[in-house]
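Every protein chain but one is kept in place in this view of the complex.
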């Protein structure tokens, strides 16, 4: 069923009784060409591109809860491709390009809104770092502009320009960055994959990986054994747990990251703004809530909830940046479990076994990567070799010393 | 994590006073070989459940502690001085 203004009109006139399920609720079959573990954004996108771009449709996506119940449904919805290092930059730009045509591609309005992402700087050193980053972006044809204080003030007059502890000096803006309605991304990919024959199996938790020598033969699940020719893990947040079933240890720790939304307000903040002198970033949803976040809580956790101290730190930074937030009320806080990798960059690689594929280590940057992650992972699974933008995202880079460390913090995940 | 950490020297103190380093692993000997060092520096069990972790009481006694914690429930079951049992003065 194709979605359009006309379909809404016709269904509306007929009492909306004609809408059909966006995806089926299939019983898993005994064997698939590809089994993907994780029905989040990355897993669903992988299935979608496997089917659409690489013609592999005998695919199952196994989700232990409901689809989109992980980080695709609990992030702060930001997309951007303002990366510094050549190991990351082309990949995230591919993702941005896929975002730009996504809704027409999968016929689902995910509200991709290129409202601009501003990273503020408050010192000469921060400015220099953004000049370096902005130039790396420009070298790859990614849009970037350096705005001075006056230009920032023109766009964001309500920031604290006159009484700040760390005065704003300017900012790096990527105008093509913005926000996307996060749940809709999972739903759009699910619907697109399902319509091409992919089985999306919810409430199906993987409990073991069956192996025969150098090959994986299938997975044990709460709905029985499911065989496969290729097994793809896309369970960020729980990557270590899933990998462990295949006998693999990862350079990953699971950390909790909190996010917040305020009560709905009339339009206030038009773009995404990132504070440079504290951990705070904010945008406003179409519904009117200010969606914001800060830094990870800093300790290993599989609980999707955080602590009050972090809440306070985020609020402090928020009011320091935008004094008018003082009387705005915060409605809800929640937590997501992040795959924090040891260099802050992701892993997309064939690992450990001949037919085992790993998609992990997204830190808190997984949402914006969803389309490219799905596309490149599908490419790797289908063709057996990495997509050109993910060549450096190998698992053995840690051992060999080819790290992709944007922040230069080294092997301490809670600093990335 | 807990909101309060039972520091063996200072009593229960708010987590904001502490700095967290990560898994309390044993540092390999200098000649342990690349595999052992790779394990120590990069690989993590990342368990869902019981976990031992280095915390530093930065705004307190400035001792490094090994905090025993559950990563699924956030319950803290204990904290001991990192030097305890290593021949050092805790």
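Going by the order they are written in, the chains are A and B; count residues from 1 in each one.
Rule of thumb we're sticking to: contacts are C-beta pairs under 8 Å (C-beta built on N, C-alpha and C of every residue); 3 or more make two chains touch, one makes a residue touch a chain.
By our rule, contacts and distances are computed from a predicted model.
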item: Per UniProt record, name of the chain withheld from view ["Phosphate ABC transporter ATP-binding protein", "Sarcosine oxidase subunit alpha", "NAD(P)H-quinone oxidoreductase subunit I" or "Kef-type potassium/proton antiporter, CPA2 family"]; value: "Sarcosine oxidase subunit alpha"
item: Residue, one of A:31, A:97 or A:115, that touches the chain absent here; value: A:115
item: Residues of subunit A (touch criterion as defined above) contacting the omitted chain; value: 3-5, 7-9, 12-13, 15-17, 19-23, 25, 66-69, 73, 86, 89-90, 100-101, 103-104, 107-115, 122-125, 127-140, 144-146, 157-158, 160, 163-167, 181, 183-184, 187-188, 202, 262-268, 277-278, 284, 286-288, 303-305, 307-308, 311-312, 315-320, 323-334, 397, 399-403, 405, 407-411
item: Hidden partner interface residues of subunit B, rising order; value: 1-4, 12, 14, 19, 21, 24, 27-30, 32, 34, 37, 40-41, 54, 56, 58, 62-64, 73-76, 81-83, 86-89
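Note that only the chains that are shown with their structure count from here on.
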item: Subunit B - residues contacting subunit A, complex; value: 1, 3, 14-16, 20-23, 34, 38-39, 41-46, 48, 51, 53, 69, 71-74
item: Partner subunit B, residues of subunit A touching it in the complex; value: 238, 240-241, 244, 249-254, 297-303, 307-309, 342, 398-399, 411-414
